[in-house]
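Let me give you the structure first, and then I'll get to my questions.
All protein chains but one are shown in place.
Labels for the chains are A and B, by order of writing; each one numbers its residues from 1.
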Amino acid sequence: MKLIMAVVQDQDSNKLSQALINHQLRATKLASTGGFLKAGNTTFMIGVEDERVQEALDVIKKNCQSREQVAPPVSPMGGNVDAYVPYPVEVPVGGATVFVLPVEQFHQF
Amino acid sequence: MKLIMAVVQDQDSNKLSQALINHQLRATKLASTGGFLKAGNTTFMIGVEDERVQEALDVIKKNCQSREQVAPPVSPMGGNVDAYVPYPVEVPVGGATVFVLPVEQFHQF
Partner (left out) sequence: MKLIMAVVQDQDSNKLSQALINHQLRATKLASTGGFLKAGNTTFMIGVEDERVQEALDVIKKNCQSREQVAPPVSPMGGNVDAYVPYPVEVPVGGATVFVLPVEQFHQF
């Protein structure tokens, strides 16, 4: 048994939750902020048998991998013309920081 | 030293907190949701000397073990007669998912 601690961006959180359920991998979500990733993240605690660690990592990678997203042109707010970006830009989103921890005992009561 | 991560239902959380204090076992609670157990749970992080791991597990089991509870008859709401259960039913409540993690260093500053 291993305990996977995965910090993912909030925007990927629901997608990962559903994918873990589809794979019958059981997880608990901890409210978390800042740090490894930009503001707004969730920490998944996933208990998994040794032989399914790679499957769980694949599910996390597939649903949370860092990628570029096209952001729409930004309209100038309050006359701040300096901040105006008149063309679509690609911004990085997603990403996951994942620790696999050894477990000495596992119990369900 | 071990670190016990125990996910328990919210309804058992206060009872477990008090029992851990009574046994002079020190815990921190993390806000958590979903996953191992039905919605509404709390994750206890309990730091414990090796020789007291079994005592801590016994306290968790005693206060959080999965059990059946008699729910009162459900009254029909908004005329939804299909949902009406006219007799008391037993519903499962409680339960804990527990990981015991090895600790390489422990410090109190």
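Descriptive notes on the structure:
Everything that follows uses one rule, which is that a residue touches a chain if its C-beta (ideal position, glycine included) is under 8 Å from a C-beta of that chain, and two chains touch if they have at least 3 such contacts.
Computed from a predicted structure; not experimentally measured.
Residues 2, 5, 7, 30-37, 41, 43, 53, 57, 60-61, 64-66, 95-102 of subunit A touch the missing chain (whole complex, contact as defined above). By the touch criterion stated above, the residues of subunit B touching the omitted chain are 1, 3, 17, 26-31, 45, 47, 101-109.
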